[in-house]
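See structure below.
Of the protein chains in this complex, all but one are displayed in their positions.
Up next, chain A:
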Amino acid sequence: MSDHELRVSKIRDGTVIDHVEGGQALNVLAILGIDGSEGLGVSVGMNVPSDRLGRKDIVKVEDRELSQSEVDVLSLIAPEATINIVRDFEVVEKNRVTRPDGVTGVLSCPNRNCITNAGEPVETRFDVVADGVRCDYCATILRSDIADHIDV
């Protein structure tokens, strides 16, 4: 089954996040802070066949366009993702995510003893390293559990 055969209806306005690594769709929603309570229309396809990835997830969110910081974090857990901005049923922008050098003010440090968790007036800052991110302050490395520390 190719991509265009997916039985998920087209959206009028919003964002389609395609080519997400299989099994990461719920983390993508977590990054976006979407749990259904905000009333947005959300469609999720998980582990659907993909030529490029073998299996992929796809997330469609109606009436919501992503900010740059959201895309930055998304790139860390879904490096192959494409982001399609849809307006009036047309894809008006199609972007591959790119891994940023760092992310600021988006993740919280998992090290409870980090100065960024001590009530200081400071934004967290993480460097993107080979297979994760690293706190600029305490050097703690965050890998597979990035989605658990999103603070947007």
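Methods note: contacts are C-beta pairs under 8 Å (C-beta built on N, C-alpha and C of every residue); 3 or more make two chains touch, one makes a residue touch a chain; residues count from 1.
The working rule: contacts and distances are computed from a predicted model.
Trainee: The chain that is not shown, which UniProt protein name from "NADH-quinone oxidoreductase subunit NuoN", "Aspartate carbamoyltransferase", "Glutamyl-tRNA(Gln) amidotransferase subunit A" or "Hydrogenase expression/formation protein HypE" does it carry?
Mentor: The chain we cannot see is recorded in UniProt as "Aspartate carbamoyltransferase".
Trainee: If I consider the whole complex, including the chain that's not displayed, which of A:40, A:92 or A:122 touches that chain?
Mentor: The single option touching the absent chain is A:122.
Trainee: For the chain not shown, which residue from A:26, A:48 or A:114 touches it across the whole complex?
Mentor: Residue touching the absent chain, from the options given: A:114.
Trainee: In the full complex, which bits of chain A touch the chain not displayed? Write them out.
Mentor: Touch with the absent chain occurs at residues 111, 113-122, 129, 134-141.
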